[in-house]
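Below you will find the structure I want to go over with you.
Missing here is one protein chain; the remaining ones are kept as they sit in the complex.
By letter and in written order, the chains are A and B; residue numbering begins at 1 in each of them.
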Amino acid sequence: MILYASWILIILMIILAVLSVQFKDLIAAVVAMGAVSLIISLLFLFLQAPDVAMAEASIGAALTMAIYIIVVRKTERREK
Amino acid sequence: MIYYVGAFLLIGIGLYAIIIKKNLIKILIGLDLIASGTNLLIVSIGYVNGGTAPIFSRAGITAKMMVDPVPQALTLTAIVIGASELALAAAFVVLLYRHYGTLDIKKIRSLKW
Partner (left out) sequence: MIRKITYAIFLGIIITALVLFFAAFPFGKNKMAVGNYYLKNDIKQTGAANVVTAVTLDYRGFDTLGEVSVLFAAAAGVAILFYVLGEDKKKREKQVYPNFIVRVGSRIIFPFILLFGSYIFIHGHLTPGGGFQGGAIIASGFLLLYLAYPGESVNRKRLSVVEGLAGLTFVGLGLWGLFTQGNSFLFNFLPKGQLNMIFSAGILPIIYIAIGFKVASEFAGIVDDMMCEAVCRGGEK
């Protein structure tokens, strides 16, 4: 049962990564990148690594996304 | 095996975004995708079938049932360094926008000469 849960999560992660490169609205692209980071943190938990999962969730999904959103607010929002 | 395929697909999508896209923020997103894909690849190499987390929390856990602790220590360092490199690149993007007025890399390269 755990094996199929990781298959579904990996396919969802690939779809979200393709979407985050394709979106024209930059805030939507950054939010999709945050979702990829969160799913990678879950996959670290499936691979029996709780230290790395906590580090990825707190640094990769919270602080990096905050910095990206500040940058998009200070520049343009739509990509031409 | 699906973990290796997923990590390499992430690295491939990140490389595509760095080469093709013209917006500076999309290039930053590509850098972040490559870093995350590499971290996933390193941790999934050290996995042992039926293993448990490498912490001596209870009295009944022996050293034979654990997964590899060395890739996890290396990935911890790599995550922090990836985040700090992205913070510096984001500061550069803000200053570039203020100086040139645009985020298109074709215009930024050609404004100089």
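Before moving on, here are some points about what is shown:
Methods note: contacts are C-beta pairs under 8 Å (C-beta built on N, C-alpha and C of every residue); 3 or more make two chains touch, one makes a residue touch a chain.
Keep in mind it's a predicted model, so treat the numbers as computed, not measured.
Annotation for chain B: contacts to the undisplayed chain at residues 1, 3-5, 8-9, 11-12, 15-16, 19-20, 44-49, 53-57, 63, 66, 68-70, 72-73, 76-77, 80-81, 84-85, 87-88, 90-92, 94-95. Although one chain is not displayed, chain A still touches it through residues 50-51, 54-55, 58-59, 62-63, 66-67, 70-71.
Heads up, the rule we're going with is that only the chains that are shown with their structure count from here on.
Taken together, the chain B residues at the contact with chain A in this complex read 2-3, 5-6, 9-10, 13, 16-17, 21, 23, 25-26, 28-30, 32-33, 36, 39-40, 43-44, 47, 51-53, 55, 67, 72, 75-76, 79-80, 82-83, 86-87, 90, 93-94, 97, 103-104. Those residues of chain A that touch chain B in the shared complex are 6-7, 10, 13-14, 17-18, 20-21, 26, 29-30, 33, 36-37, 40, 43-44, 47-52, 55-56, 59-60, 63-64, 67-68, 70-72, 74-76, 79-80.
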